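Contents: one structure, followed by commentary.
In this view, the complex is presented without one of its protein chains, the others remaining in place.
The letters A and B name the chains in turn, as written, and every chain counts its residues from 1.
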Amino acid sequence: MRHFLSTQDWSQEELQHVLDRARALKAGASSSALAGKSVALVFFNPSLRTRSSFDIGIVQLGGHAVVLDARAGTWPMEMVEGAVMDGEAEEHVIEAAKVLSRYVDMIAIRCFPNFQDWTSEREDPLIMAFAKHASVPVVNMETIVHPCQELALMMALQEKLGRVENKTFLLTWVPHPRPLNTAVANSAVLIASKFGMNLRMLIPDDVYRLDDRYMSAAEDNCAAHGTRFEVMTDVEAAYSGVDAVYAKSWGALPFYGNWDAEAPYRAKGAGFMIDDAKMALTNNAVVSHCLPMRRNVKIADSVVDSPAFLGIEEAENRLHVQKAMLEALARDMDPAS
Amino acid sequence: MRHFLSTQDWSQEELQHVLDRARALKAGASSSALAGKSVALVFFNPSLRTRSSFDIGIVQLGGHAVVLDARAGTWPMEMVEGAVMDGEAEEHVIEAAKVLSRYVDMIAIRCFPNFQDWTSEREDPLIMAFAKHASVPVVNMETIVHPCQELALMMALQEKLGRVENKTFLLTWVPHPRPLNTAVANSAVLIASKFGMNLRMLIPDDVYRLDDRYMSAAEDNCAAHGTRFEVMTDVEAAYSGVDAVYAKSWGALPFYGNWDAEAPYRAKGAGFMIDDAKMALTNNAVVSHCLPMRRNVKIADSVVDSPAFLGIEEAENRLHVQKAMLEALARDMDPAS
Partner (left out) sequence: MRHFLSTQDWSQEELQHVLDRARALKAGASSSALAGKSVALVFFNPSLRTRSSFDIGIVQLGGHAVVLDARAGTWPMEMVEGAVMDGEAEEHVIEAAKVLSRYVDMIAIRCFPNFQDWTSEREDPLIMAFAKHASVPVVNMETIVHPCQELALMMALQEKLGRVENKTFLLTWVPHPRPLNTAVANSAVLIASKFGMNLRMLIPDDVYRLDDRYMSAAEDNCAAHGTRFEVMTDVEAAYSGVDAVYAKSWGALPFYGNWDAEAPYRAKGAGFMIDDAKMALTNNAVVSHCLPMRRNVKIADSVVDSPAFLGIEEAENRLHVQKAMLEALARDMDPAS
C-alpha cells in the first residue's frame, strides 16, 4: 500500500507511467479500477475544481466519492499524540483516520497551512498524521505541496513540448494583492527538476526563496539529471530563451504571520506580470498557471488568450492524472487484480 | 447545442414536447439519457428542493451530479471582459466556464440578483457569461427568471385543467415580511401567456409592475394568441372568474436597494393573502405557489389544505420536467443517439 503525499516519494519512471496512463484515459480509455470502492474527499479548505475533478474521476472509475467539508474551525482536530484534549479539539486524528479507514478505500485530504507558524506548518502535520494512522492510501489534494497539480502541469508540458528533458522551465513570481500559500510554487520546482528540466526561478527579492526542503530537493533533482537550477531577480535575463513559463504568486516566508512588513518587498515585483514583451524574450515558450488566475494582474489577457497558454489544458489534465494515480494506488492495494 | 436559460428562447411546441415527456416520466417511463455523463450544479445561492430534484433526476437518468456551493462571497467571480482583476475576484468566468466544460457535460446555475443595482442585475450577467464561454449546455436553476418552475407549474395546470388555452390565469402579489426576488413572478407571466392563457396581474400599487422585459414579453405572447393581459389593483375584480390563481410576493423595482421606502406601498397589499372569500370569486379555480410558502401569510391554511391547491404537485413536477429538459438537451448535443 502506498500514499501519494509528494511526487518526491515516487520515481520519475513511476510518475511517467501514471502520466502515460493519464494520456490513455484522456484519449478515451475506460477503467473500473474503483468499482465498488469509496473514497473520502476531506476538505479542510474549500475547493470547487479539485472537488469536481476528484468526484467525477472517481465516478468514472466506477467508485463513489464522499465529500466531507471539514473546514478549520468546524472540525478542530488534535494532532499531538498523548495530548490532554481539554481545548477546542473534540477528536484526535488517530480516531478520525482509523474510522474513515473502516468506511472507505482511500482518503484524499486538502489542508492548507494556517499562515501562522511556518516552523510547525512546514512539517505538514495533519496529512502526515492521517498517513501514519490510516490503513488505506492517503492522497494529497494540496497542503504545502500540490502533487496532483504537478502531474497535470507535466502532462500539459509533454503534450505541447514532447520530451521536456533539458528544456528550460521558468517559475516566475507574479503580483497578487495578498500573500498566498507556497504550495504550487514548491510543487513547480519539484516536478520540473524531477523530469530533467533546467530550472529558473524569478523572484523580486531573495526573501521570496522557497523553503529549504524544496530548494534542496530541486537541487538534488537537477544534480541527478545534470541540469541547472538558477535563482534570478533580473526579469530580462530570467525570461531569456526559456521553453516554459509558469506563474505563481506567494508570500515571503520570513514574513510569515507578519505580512504587513512584507509589503515593500512585494512592491519590488510590481512589474512581474507576464505580458507580450516578456514572452518575446523566450524560446517561443508555452505559459501556464494553475487556476484560479487573476487576469491582467498575474498574466495579461493577450497572453492568456494566445495559443501559448496551457492553463485550461492543465486544469483538464487534473481529471486524467488523478484518475491514473487512483488507479495506480488501487492496483498497489490489490496486486492480484 | 442549446441552453435552457429562459422559456422565451423555446417555442410553445418545443416546451409542450418537454411537458409531454415529463408526464411519461412521471407515469414511470425510464431513460438513460445521461448514462456516463456528469452535470455540475453550481449554486451561488443555497437550495434544498432544487438541489434534491436535480440531483435525483440526474441519477435517475443514469448520470452523476456534482454539487458546487459557490455562494456569493466564497467564489467571487469576474464577469467583465478585459478587467484588471485586482479586486475581490480571484477567477474570471471565462476560465470557470471553460474548465467546467472540460469536466462535465452540462452546467446548471443558480444565481439570484444581489438586490443592489437592478440596472446591471436585470441583464443576468453571470449566467449569460457562462452561456457565452461554456462549450456545454447551460441550464437556469433560477436567476431573475425560474424556467424550471415555469414548466412544473404548467405541467400541474395541464394535469388539473386539461387544455389551458383561453383559460384565465391570475398572478397575485401576496404579503411577505421582506422584499423578494421577482424571478418567479417574471416566470409566471411568461409561461401563462406563452401557453395562451388570459393573464391578470393583481398588485397593491403600480410600483409592483415587473420589469419591462417581462411585461413586454407577456404582451407579445398574449398578442400572438389573441388573449388579454390586464394589470389590476382591485382584488375583487381581479379574482372574478379566473381559472387559476398563482401567489407570489416580490419587492417593488423602483425601491431596489432602498427598501425602507417601499414599506408604505407594501402596506397597501396587507389584505392580499389568498383566502376562502377570494377563492369564492373565481371559476372554481386551482391555486398554487412555488415552495417554500408562508402559511397564513401568503395563503390561508383552509386554501392550502383544500383540493384546489396544486403546490405539492407543482413541486413534484420539478423532478419530472427537469429530467425531460435534460434529456432534450442531451439529445441536441448528440443527435445521432
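A few points about this structure:
Everything below uses one rule, namely that a contact is a pair of C-beta atoms (placed from the backbone, for glycine too) under 8 Å apart; a residue touches a chain by one contact, two chains touch by 3 or more.
All figures in this text were calculated on a predicted structure; none of them were measured in a lab.
Which of B:Met1, B:Ala29 or B:Val59 touches the hidden chain is settled by the complete complex: it is B:Val59. Only one of the listed residues, B:Glu123, B:Glu165, B:Glu236 or B:Asp301, touches the absent chain: B:Asp301. Residue-wise, the contact with the chain that is not shown comes from B:Met293, picked out of B:Met293, B:Leu310 or B:Met325. As for the chain not pictured, it touches subunit B at residues 46, 48-49, 51-53, 55-56, 59, 177, 291-297, 301, 311-312, 315-316, 319.
Of the residues in subunit A, those that touch the hidden partner chain are 38, 40, 64, 66, 68, 70, 74-75, 78, 82-86, 89-92, 94-96, 98-100, 102-104.
To be clear about the criterion, only the chains that are shown with their structure count from here on.
In terms of their C-alpha centroids, the spacing between subunit A and subunit B amounts to 41 Å.
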